[in-house]
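Shown here: the complex without one of its protein chains, the others still in place.
Chain lettering (A and B) follows the sequence in which the chains are written, and residue indices restart at 1 in each chain.
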Amino acid sequence: MDDLFYFIISKYNYWAAIVLFFIGLYGMIVRNNLMKKIIGMVIFQTAILLFFVSIGVKRGATVPILKFSPDKQPLLDATAYANPLPHVLILTAIVVGVAVLGVALALLQKIQRVHGTIEEDEILEDMRK
Amino acid sequence: MTWDTSLLWQFDILILLMMVICAVTALALEGLLSSAIVTGVYSFLICLMWTHMMAVDVAFTEAAVGAAISTVIFLGTAQYINRWIKKDRPREQGIKQLTIVIGVICAVMMLTATRDLPDWADPASPASTHLSPGYIAQGYHETATPNVVTSVLADYRGYDTMFEAVVVFAAALVVMVVLRRTSHKHRKVLHLRPKREGRDTVLRGAAQSIIPVMQIFALYVLCHGHYSPGGGFQGGVIFGASFILLALCYNLKFSMNRFREHLVLWCCAGGVLLYAGIGAACLGLGKNFLGYAALADLLGVTGKMARSHGILAVEVGVGITVMAVMVSLYYDLASGGDLEDGL
Partner (left out) sequence: MIDHAPVLMIVLPVFASLVLTLAGPLGHRAAYGLLILSIAGSLAAALATLVQVVEAGRPVHYHMGDWMPPMGIELVIDHLSAGILVMISGCALLTAIYSMHTARQDNPDRLHHYYALFALLVAGLMGMTATGDVFNLYVLLEISAISSYGLLARGRGKAYYATFRYLMMGTIGASFYLLGVGYIYIMTGSLNMADLSDILSRPEFKDSVSVRIGFTLIILGIWTKMALFPMHAWMPNAYSRAGTTTACLIAPLMTKVSVYVMLRIMFTVFSVDYIFQQIAWSRLVIYLASAAAVLGMITALSQRDLRKMLTYIIVAEIGYLTGGAWLANTAGYTGAVYHILADGLMTLCLFMAVGAIIYRTGVSTSVAMEGIFQRMPVTAGVFLIAAASVVGIPPFCGFFSKWYLLQGGVEAGEWVFVAALIIAGLVAAVMFFRLLEMAFFGRLDDAVMENGSQNAHAAALNIRMDEAPLTMLLPLVITGAALFGLGIYTNEVVQYLIRWSLPAGM
């Protein structure tokens, strides 16, 4: 029982990331409405970010900003701080995400104007004309 | 096997469950406005999650970008599109069902394979032992920056961050190029946006008192990124958000009179130019691209302090670009590209 508990506790973050990843992918591929596809894309991307940030967590560690002892010496014990590298990667990836989101929304507005709809099947019909 | 209960797994699981519920709801709702709002809630929940995982810089960014700016541009777009989805048609159900089945199989495979991943929060995992101790142990001695995330972001991986600034710049450019195109006939323009006079006293009063504080806070976040969570990116987003708030509480024109379209464009390019220019200056002074130690003689400080100052300078560059890009995205997306009236 303890083993099972430990197993769940040590993996649930990854499970959540994977589940969200596939929910997002479902939204992007299967949904017919383009806005829903974009929302799917946001979920899809954040799922990956969640996975990355999960990598950086260390038990018993705090935020990766150095602490100083009273005589101004930094405390440099690596196990005391969370892993900063995934945080850096994710900062970059969040920015990339919002950039793609902006472009997608701009295209969406244009699609509405040109085709008069944002439902995929109606757009395809409109294009066939 | 003991488990350190300080990580509060109950809290984590609750938030993760709520995130999954939000994700499903956002995709299932028929009203697009409400799904945009639910997406904002989702972003906010993930911020909580990240704060709890000690990724404060990331949570800060996600709060500013995901929960605030993304939601605003979603709502801005919602003025110009059909707000209700039509039910999925029965056509092509076969292919879609096949896709779902394949997806579920892949998901199950990946979920079972997590058995092989290192345990969550294990201090002995490869990711925690290979490179990151180096950054923590040397970062302060080499860059004089206590916030390790800042020193890795702007110095060790400064090249990535430069291109991160380029990515947002590119996005602003693309949105401009796509939306402000005049030569096409638009046959089906949808105008749902309300006429706004900007006379709401409560909103104006609130904006007047909040905006100066926001801007000062943004500058603090930008300059204090060496010592506390924050930096160019977060500071820039908050500063940009102050102009967006101005536009929301008054109207778009009011905000644009204070931060003109032209200036926005100059700031978008100028911030990246500052960043890349510092990189090129280091190159000119005999070090490699972005080797801030080259600035030591110029600034009259040690190489270590020169790196610290270099980090501040590039953070300012990132801040300027990000601020301008957020404002530019808002101007374009909320006004449908005509810059007449916004959300």
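Everything below uses one rule, namely that a residue touches a chain if its C-beta (ideal position, glycine included) is under 8 Å from a C-beta of that chain, and two chains touch if they have at least 3 such contacts.
Keep in mind that what you see is a predicted model, and the values were worked out from it rather than measured.
A.B. asks: For the chain that's not shown, point to the residue among B:Ala36, B:Ala276, B:Ala296 or B:Ala313 touching it.
C.D. replies: Considering the complete complex, B:Ala276 is the one touching the chain left out.
A.B. asks: Which of B:Leu27, B:Ile85, B:Val221 or B:Leu290 sits in contact with the chain that's absent?
C.D. replies: Within the whole complex, the residue contacting the unshown chain is B:Leu290.
A.B. asks: Check the options A:Ile9, A:Val63 or A:Leu89 and report the residue that touches the missing chain.
C.D. replies: A:Leu89
A.B. asks: Would you write out the residues of chain A that touch the absent chain, in ascending order?
C.D. replies: 21, 25, 28-29, 34, 37, 41, 44-45, 48, 51-52, 55, 85-86, 89, 92-93, 96, 99-100, 103-104, 107-108, 110-111, 114-115, 123, 127
A.B. asks: Please give every residue of chain B in contact with the chain that is not shown.
C.D. replies: Chain B touches the chain not shown through residues 110, 113, 115-118, 125-132, 134-135, 155-160, 163-164, 166-167, 169-171, 173-174, 176-178, 180-183, 265-266, 268-269, 272-273, 276, 279-280, 282-283, 287-293.
In this section, only the chains that are shown with their structure count from here on.
A.B. asks: Need the CA-centroid distance for the pair chain A / chain B, whole Å please.
C.D. replies: 12
A.B. asks: What does chain A use to touch chain B in their complex?
C.D. replies: 2-3, 5-6, 9-16, 18-27, 29-33, 35-36, 39-40, 42-43, 46, 49-50, 53-66, 68, 74, 76, 78-79, 81-88, 90-92, 94-103, 105-110, 112-119, 121
A.B. asks: Quick one: which bits of chain B touch chain A in the complex? Just the residue numbers, please.
C.D. replies: Its residues touching chain A are 1, 3-4, 6-7, 9, 12-13, 16, 19-20, 23-24, 26-27, 32, 35-36, 39, 42-43, 46, 49-50, 53-58, 61-62, 65-66, 69-70, 73-74, 76-78, 80-82, 85-86, 88-89, 91-92, 96, 99-100, 103-104, 106-107, 110-111, 114-115, 117, 119-123, 125, 127-128, 131-133, 135-137, 139-140, 146-149, 152-153, 157, 160-161, 164, 167-168, 170-172, 174-175, 178-179, 184, 186-190, 227-229, 233, 322, 329, 332-333, 336-337.
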